Every structure is written in C-alpha cells, then in structure tokens.
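Note that one protein chain of the assembly has been removed; the remaining protein chains are unaltered in position.
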Amino acid sequence: MNSTAAGTTRPGSPAPGERYQSVRDLTPALCQSLEPEDYVVQTMPDVSPAKWHLAHTTWFFETFVLARYASGYVAYDPHYHYLFNSYYQSAGDMHPRPQRGLLSRPTVAEILAYREHVDQAMQELLATQADHEELEFRLTLGLNHEQQHQELLLTDIKHVFSVNPLQPAVNPDLPMAAAGAGPAACGFQALTGGIHRIGARGDGFCFDNETPRHRVLVPDCTIADRLVTNGEFREFLRDGGYREPALWLSDGWAAVQQQGWKRPLYWNEDLEHEFTLAGPRAIDPAAPVCHVSYYEADAFATWAGARLPTEAEWEVAAAESPVEGNLLETGYWHPVPANGNSPQYYGDVWEWTQSAYAPYPGFKPLAGSLGEYNGKFMCNQMTVRGGSCVTSADHIRASYRSFFYPDARWQFLGFRLARDGG
Amino acid sequence: MNSTAAGTTRPGSPAPGERYQSVRDLTPALCQSLEPEDYVVQTMPDVSPAKWHLAHTTWFFETFVLARYASGYVAYDPHYHYLFNSYYQSAGDMHPRPQRGLLSRPTVAEILAYREHVDQAMQELLATQADHEELEFRLTLGLNHEQQHQELLLTDIKHVFSVNPLQPAVNPDLPMAAAGAGPAACGFQALTGGIHRIGARGDGFCFDNETPRHRVLVPDCTIADRLVTNGEFREFLRDGGYREPALWLSDGWAAVQQQGWKRPLYWNEDLEHEFTLAGPRAIDPAAPVCHVSYYEADAFATWAGARLPTEAEWEVAAAESPVEGNLLETGYWHPVPANGNSPQYYGDVWEWTQSAYAPYPGFKPLAGSLGEYNGKFMCNQMTVRGGSCVTSADHIRASYRSFFYPDARWQFLGFRLARDGG
Amino acid sequence: MNSTAAGTTRPGSPAPGERYQSVRDLTPALCQSLEPEDYVVQTMPDVSPAKWHLAHTTWFFETFVLARYASGYVAYDPHYHYLFNSYYQSAGDMHPRPQRGLLSRPTVAEILAYREHVDQAMQELLATQADHEELEFRLTLGLNHEQQHQELLLTDIKHVFSVNPLQPAVNPDLPMAAAGAGPAACGFQALTGGIHRIGARGDGFCFDNETPRHRVLVPDCTIADRLVTNGEFREFLRDGGYREPALWLSDGWAAVQQQGWKRPLYWNEDLEHEFTLAGPRAIDPAAPVCHVSYYEADAFATWAGARLPTEAEWEVAAAESPVEGNLLETGYWHPVPANGNSPQYYGDVWEWTQSAYAPYPGFKPLAGSLGEYNGKFMCNQMTVRGGSCVTSADHIRASYRSFFYPDARWQFLGFRLARDGG
Partner (left out) sequence: MNSTAAGTTRPGSPAPGERYQSVRDLTPALCQSLEPEDYVVQTMPDVSPAKWHLAHTTWFFETFVLARYASGYVAYDPHYHYLFNSYYQSAGDMHPRPQRGLLSRPTVAEILAYREHVDQAMQELLATQADHEELEFRLTLGLNHEQQHQELLLTDIKHVFSVNPLQPAVNPDLPMAAAGAGPAACGFQALTGGIHRIGARGDGFCFDNETPRHRVLVPDCTIADRLVTNGEFREFLRDGGYREPALWLSDGWAAVQQQGWKRPLYWNEDLEHEFTLAGPRAIDPAAPVCHVSYYEADAFATWAGARLPTEAEWEVAAAESPVEGNLLETGYWHPVPANGNSPQYYGDVWEWTQSAYAPYPGFKPLAGSLGEYNGKFMCNQMTVRGGSCVTSADHIRASYRSFFYPDARWQFLGFRLARDGG
C-alpha cells in the first residue's frame, strides 16, 4: 500500500477501535450458518478452510501490529505463528498451504477465543496509541487484509460445498434478483486514445501495487457498457466454443484438454442450473457469466470478434463511474443482471483484463515483511479489476488491482469485451 | 466368512439385539473425546474420516440387512448409498475414496441420527426374525465388520493427529505399561515340520478368507517366542540399517529412497520419543516395535540373520496359545512389553508374515456383493496375523487373516522372527 | 543359481570358449535388421534400448569374470561401469534405469567394439583357466544372463516399434504358422494331490531361486492341456469382460480404469489384427493369447469358472513333458496354435501362475553381488513359467522361475487354466 497516502484518519471517520471492531465482527458473522465441520475442509490448494481464514487474519494483527507496538505482548500460542503465517517467508517458516485441510485442531471454538484475545489486545493498544502514523497504517492494512479474506472465505466455502454430492447451501435464504426483460444489447463506449493517468490518487488507503500513479498511453478503442452474460456465454458454448482449438490460447486449449473443461465451473451439465451460495439455482441468462478462467474469457472474446480490455483501458473507463454496484452489502452474493443505468464496473464479478500483473513504472514494494504482500506475485498472473458480489463496498476503487493465474475459476471471475479503434 | 459355520447362535450367548447394541455402542464411545472438527479430516487415501467410519458401518446394516429383510424399509437418505459404500462395485457407484475428507456434510450429529435410525430399525427386525439363519449370519458379519472399523477408526485418527504440529492426544489419560526389566532375550521355539492343518475350525464365526481349513506342509523351523522390540529395532537403525541397500528387498529400497524413510512411522528423529494415541511419549525399548512396513520388517530380519514366519508357521504355532494379550480391552491402546509368560501372538501389533495374501486351496468367496469383502484383494498384499492393541478380544483368533500392502505403516504393524531348520 | 550343481562341464559339451562365443554371437545377430537409430529408444522404464542390452551383458562378463580372474585386466572405459550396471547396488552406483533412453553415446559401433574387446579378453582367459570351478560357474551364469537379455532385447524392441505410427517390422520375413482347424477343445488333465517335489534337480545349471528342491503339498486338481487362445479371449472380451468389475481383482480393476485397458496390449481395436515382430498381422484365433497382464489372466479365469494353476501344480504337471515347443529356434518369434500333441508347457508364452514370487523353504541367495540377481525381487511379483517363443531352447526347464509385476504386459505373457478337485 501507499505508505504516504494511507492511514490518515480523515475527519468524520469513526474512531480506530470502532473501525477495527466493525470489520473484525463481520468475519465470523459471514460464517454464522456454518457447522463446525464446515470450517475444516480444503478442497484444493487454492482453497483454505474457513477456520484458517479466521485465524490467519488474527495472526496478521498479532504479528504486524501487536508484536511491534503492544509492549509486553506475548504470543497467544507459540504454534500459531507457524500454523497461520500464509506466505511471509521473512517472518519465518510456515505450514504448507496444501496441507491446511489436514488440521482438525485448533478447533473453531479455540480460534474464536484466539480472535477475542487479539481483539481485546488491539482495543487496548488502539485506545492508547491513536496518533501513531505507522500503527494507523498497519491497522488500516490489516483491516483491508481482513476484508480480502472475508471475500476469500465465501469464495472458498462455495467451492467446498460445491464438491459435496449433498449440494448444501451456505445460506438458503439469499434473495434472487427479480426476473427482468434481460439486459439491453451490449453497447460499446469510445475511449479516446492518448496519455491518461492511472494508479492510486492518494486520497485514501491503497495497496502498494496501485502505486505510483503514472501516465499511460492508451490507444483509441471502445469498451463494452456491461459484462458478458450467461446467455451470451451459453451461445458460445452451444456454438462449439469448447471444442474449437482455433479460438483458444495454446495454454488455454491445454487446460481445456487436461482439466476436462466443458462449461463454467459451477454450471450443471444441463446448462440450465448452477451451484450458488444458496445451493443449486436456475441460471439467469441476463446475469453476468461467472467462474470462468482467463482462457475462457479470451476464447469467448476471440469468438465474438473482440478482445479483453487492458487494465489501463479499464481503469480509465471505470474511473468515470461511481463506486457502486452489486457488492457484498446488497446481500445477493451472486451476480445479478445489469439494470439499464449501470456499466457494472464495480461488483458482480472481478473482470479479467488482457494485462499481465506487473509492477507499475517506479513501483517500490513496502519495506520489510509487508513487502511480500503484493510484489512477489508479479509474474504469471493476470490483473483483474472491479471487485465482485462478495467484495465489501468500502474495499473497492477504480485503481484496485487483484490478480489470478489464468486458469483460476473458483473466484467470482467474469469479463467484459473491448475493441480496437474508435 | 464361512457360510456353513458362521451365524449359529450358540447356547448361552446373548440375544441378537443385545449383541448388536453392545458392538454398535462401542463405536461412538471410542470417539467420545473427539471434537466435531476431528471427525472430518482425511490425511491420505488409506485414512478415512472418523465420521465416515460411523456412517459406513451403519450403511452396511442398512444395505445388507435392512434393505433385504426389513419389509418396507426405506433408505434413510438416498444420497447415503453413494456416499458410504466403500468398495462394493456390485452394489453401485461410490464416492471416490481419496475424496472422503472433502465432505463436511453430513455433520457428525446428522450421522449419529442416522445411526440411531438404523439401530432402531435393526432392533425391530431382530425382535421379530430371531431364527432366520441368513439374517443371523449377516448380523454377525456386520458386527465383525463394525469391529474392524472400530480398529480402523482409532488407527486413522492417530494418523490424523500425528500430522498436526499441535500433536494432540486422542486420549491423554491412557495408562502406560509399568516400566520393567525389559523382556528376556528372545527365544526360538521349534516347530516340527510335516503336514499340519490351518484355517477356520468351524466352531464360530470366521471370514471367508479363512476357509477351507486345509492341510499344509510346514518345514522344520523355529519361531521367536516374542515380538521384536523397539530396543532391538533401534540397534538395527543405529547400525545403519536404513542406509544399506543389501539388507532390503528391491521394492523396499525404492520405498526408503522415494518416501524418505529413516525410522518407524511415528518415531521422533531423536529416536527416544514417539507419537501415540495419548500424544507424544517416550519410546519404551522393551515394547514391541510398531508402525513398520513389511519392507522394514524384512530388512531387519535379514540384518538379524533370520526371516519372517510364513502364515502357516505362524498359525500352527499360535494355535497352541490362548487368545489373550494386550487387546483393545486392556485400555493401553499401545503395544506393551512382553511379560515373561506370553508369546505375544495376540494383540500388541499385527504381525507381518512372509506370505502373500492368496486364496486357500478350494477357496470360494461368498455369493453376491458380500463376495467382494475379501477375495478381490488377493494380490499384492501380505498377510498379517494376531490382531493388535486396538483389536477387540472377541474379534481375533488363530486363523484370522488380515492383509496390507507391503509399504503400509499407519496400522499397528510389527513382527516376530523365524529361522529355517530344527 | 545353484552353486553346487551349476557349472560342471558335462562330457561331450563344447569347450567353454566355443560355448561362450556361440551365445555371444547370437545377441548382435538378433539385431541385424535394426538401424542405428533403433538401438537408442526407451519407451517406458521397463524397456531398455537395444544398445544398452548389448553393453550391459558385456559389462556383466567384465565385472564378474574379467575383473576377478583376468590378471591385469583394465576396464575398457571407466564410465561404462556406471552406465551399464543394471541394479547391483553392492557393485556401485548406476545410471538411473528410466534414463537409459537419454543417452545417444556410446554409439552402437562403440558398443560393438566394447563387445569385441571383452570377447577377446574372455577367450584369452578361458584358454588358460579351463578347470577353474568358480570361473566356470560364472561363465555359465553370464551366458544364461545373456540369453535372458536376448529375449528382453526382442521383447523391448517390439514395444519400441509398436508405439511408432509407422508400425515398422523388426523382421518382415518371419514365417507364419500354417492356418489349421484350430485347436481341439481344451481338456483338463487330473493332477493327483499329495506330496510332490519341485525345484532344480541338480543335473545342470539353474538359478538360485530354483533351489532348494523341496517337497510341496499339492491338492487334487485338474490342469488344462493347452494354453488359452486368442479366440477364447476374444469371447471374454465380447462378453463385456473388460467392463464388469465383479470379474476382476481390486487392483486389476483399478489398472483397467487407470490405464484404459480394453484388450491385450498389441491388439488393434478391430480385434482382428495385432502388432508382431513382423509388423501388423491378422490375429490367429487358434494361437495362444499373448501380452496380457496377470489381472487379465485372472479375470478371464474367473469368467471361465476356473483359476490359474499354482507354480507347484504347473511344475509337477510340466515335468512330465519333454522340454520342446515353439521357442526362439523355431523362428516364428510369435505364439502359434497347439498341434494336437503338445500341452504347450514350453515356449509360446510365459504362463502366469497364481503364485506370488517368494523364496523356497531354505532358500539362500548367492554370496556377494550376485546374490542381488534374484532374491531381492521376491515381493509384489507373480511367478511365470515355461518360457516363450523368444526364449532359447537350451535356456528353459521345468523348474525355471521368472517373475513379473501383475500389471506387466509387454512380455510374451499368456496363461492356461486349472480347476480345483479331481
């Protein structure tokens, strides 16, 4: 994150202790319908058990805030540093990621007690250290980190439930979007080529990978005014899209063959139903397609005679829209059809861009262990933008960069089209 | 099992309903110290989650008894047949074994309700069908099957806890064997060569693989009067046993290299401590070595200038001893040193024999799906004998044959030596 | 091999130097139709390149004879010991088996020069050391070893050519068996149960695994008077044999699924043609089925209501027949139909038995490195008997034991049936 811009408490914002508790309390609240058994399972290396998320986010505050600023603070349990470090090599050894699902202990109850212990220590610290800039920065970073894991927690439990033949619902009572006439035909908005600026504006928290704000040269192009829908993707599929190698990147076609992809991750083979956080539901053709890899997005674009936008094009276009949309707070926890007004830049699905995740010119990672947060992943991954239906509204912005390997599908991932020329 | 001999209720034995309930109640009782999270984890394909054992044994009665004999019985949940069939291909498709740990649902509470439902239906059936021979046979088979899974349940949860850096205890209060002078030097008892008989005697339940009782030609040989101990195995280890290919079978040496074996499965690298169902404890040099593969047993025997007994030699020798020893009921749940009197044929550890698991001459598997119980595994595995410290006392006998792949180590597996000649 | 019986030159037998040269010369002669490129390829770890066989057999004489008995002998090339040691751990490190196909050098010409160098040194040694018993034994062992590799060489090059879309012939001029009326219906000969003797008789060379000759108890049974044919196996196949798990051992069914087996290894999917050392040819329904695994043999036997013979049953029955049949010298290099008179115990195909490869009672491997020849493989493999159509006639006998993993198919492997009872 941007260490100059971040962490300044703006007038009118809640006190640090309140902000802290409000974000922290949401994490167990998102899990409230889970049984203890549900917190344990890891279905693939990308997925972490729910209780690991509960513990890791707590470890983050313990390690990067309490251990440094709370004088005399003693680690809650000496094993937890090993168990709940994710990937901070400079902070010490860690339990191997693919083995997180092999641990039945600590139990959920024990981890909730750990959370309570750390929360209490944090509150004590925040009550006494309110004006400390680096502490304030790390507090903010920790809360943004927790929000990222709130999203991951829902994403991961969806995968866990999806492989269960019983097809359980995380929450059977999630509302459904009203059936409508479907979205209008997709329009393409012109983007005038030339020098633009992208990257964090310095008016609030940002991650280090959004910096420095810098000039980019964008070509004349047009960009779709909404996301690609289930209905459109089904046409691609019925037109033989998954059987025609000419449409695919070479690595994409290899993935189709080796992983046996025939449709988006959670679609039923009838192409009429999909698995959701509310259990199996009918596919809404008007809603954005979701849980597709970069390869599938790229193949669709080729089929449609278009391409994906670059991240610069996306950011320039998105920066003109207000940051609002179908985010966590709407309560759908699933993509919904565009209403007539919104270009869907924020929420619904993270949008694949054509840009490999790379450092911005002049990028400097944070110093110390926190420098491992973002920079070391700048290879082999593609940038995604805009947040999803399980992203908190106060967590997303035009300059936000997330990133996934091009074969990732378990996240809420979709895309919009773009075209060369004016 | 022997369909002629098995299943006759002998005078004085408890009523079927009592027998049934007594075995069934033990299964959840063995788990009483577990947390819900502990029932979920599968650490490798050989290991099943504890709640899978609870459900599968119940499915066995539902499928092979209730569905056939309880008129109008309706399956408790239509998904359970798929989820809890283990390997009965002729009974239908099944959930893949390596994925048992991916299922958080049904929960432990739901499975206990399933058990209760089936138990009630079984009691009703048994109350009205007491004289039905095939039913009686299947009841007995199901109870023996349940006892096998009771042992597996403890074996598997030991593995689950062992990979956890927290090293939890299944039961921290397990007694320890009194420290003694250590076992006497190992003696070798002569076995007179010639025609002997092995296999089930027909005086009680047996599995089909113990039949028919038949003549075998046994050579003159001697057989050790106790099991190989931790102390003896440590000598082998300190003498470089794990580094000298000349001592090992070719496949054994490949296993040592590929799996990085350096000592018995649960030994600490200090060679002084091991992981037990009571958590980490000091290794008792006088107790039988445990959790070694066939390859390790064979290499030790080569190092010691001896060999393992064949299963015929073992059975002929063991048949002269009473069926008693350190079994589940002693409550140690861990091997203990031989007292002066016992040759340790029963309990402590399953004993590797030199014999590949194969059909006895004239062997006929049971008809129908139950024929898949034993016969289809008669390739690539080695016969083990005598039961272990987590085998029920009324479940073991001289003719009992169990079997494991030669690289298996997670079971309570040990061995005794034998020698050619008189 | 039996160090007491082996190696004595019997009256009338050729001089050692002649015997030596005659066996040695056959090896390159078998390769005469190959191009240099053909000697290089390794299609799977079981297969060795032809030039490796040429070199390894030479290394065997260099290491176990010349280095020990030819005073002042200097190794031809210091790298060859590492490159051409197969699995003698006690003789030093070796080049990894699965990487034999990665070596283009030494070239075929260089290896033939190596052979010539060693042959010359051997002839000099044999000319001066004719009466040395241990030398004579090692000479005989080396020649039997070379004969084993002659068979392997043809077996391996068949596999190499089989995966080539050009389907080349090793020798397009191999004769075909005359088309006949097909074999008579399979008869079953009774074998009277009781104590028999098996193992090497001590009247010529044998390998150590054939010793000691010992008593075995054989049950009353019957054994087929010929091998199972292609036509019979095709019936099994057309009856759905490869789709019915109830017919298969558990590990066999797993192999069918994982390796996608649908028919014998070299059969075309039309079930009418197969790949042979003469290239593709029509399947002769009267000829013995070949290139089937133990699992396929066992499944066929189950389907046919029979079983495979044990190795003791096989040897007792085969010992009554003269050692003659369709062996290397007949020149077919492919199984041929039984004529009316022969029970086909020798030649055509190695016959799977129901017996796991294990030490005979009282077995002692040879001392030193040569003890690694046979004994260390006595686990996980099944005994096969009788030699094949590419086995030299003077290399096979009733007591000869070879062995393969139960999923092996690239060897000339077939089977006959047996049945319990008189």
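Order as written gives the chain letters A, B and C; numbering starts at 1 within each chain.
The definition used in the following text is that a residue touches a chain if its C-beta (ideal position, glycine included) is under 8 Å from a C-beta of that chain, and two chains touch if they have at least 3 such contacts.
Bear in mind the structure is a predicted one, so any value in this text is a computation, not a measurement.
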Open item on the list: With touch defined as in the header, list the contact partners of the absent chain among those displayed.
Closed with: A, C
- [ ] Tell me which residue among C:Thr107, C:Gln120 or C:Asn268 touches the hidden chain in the full complex.
- [x] C:Thr107
Task: Sole residue of A:Pro98, A:Gly240, A:Gly331 or A:Gly362 that reaches the chain not shown, by the stated touch rule - done: A:Gly362
Open item on the list: Among A:Tyr20, A:Trp59, A:Phe161 or A:Trp248, exactly one should touch the missing chain; which is it?
Closed with: A:Trp248
- [ ] Considering the whole complex rather than only what is displayed, give the residues of subunit C touching the chain that is not shown.
- [x] 35-41, 43, 51, 79, 82-83, 95, 99, 101-108, 160-161, 163-166, 168
TODO: Identify the residues of subunit A touching the omitted chain, counting contacts across the whole complex.
DONE: 87, 89-90, 195, 214-217, 219, 245-246, 248-253, 294-295, 298, 307, 354-356, 358-359, 361-362, 372, 376-380, 406, 420-421
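One rule holds in what follows: only the chains that are shown with their structure count from here on.
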- [ ] With chains as vertices and touches as edges, which is it: line, ring, star, complete or other?
- [x] line
Task: Chain closest to the middle, measuring from C-alpha centroids that were averaged per chain - done: B
Task: Chain centre separation (subunit A, subunit C; CA means) in Å - done: 60
Open item on the list: Counting only Cα atoms for the centres, state how far subunit A is from subunit B in Å.
Closed with: 47
TODO: Check each residue of subunit B and list the ones that touch at least two other chains.
DONE: none
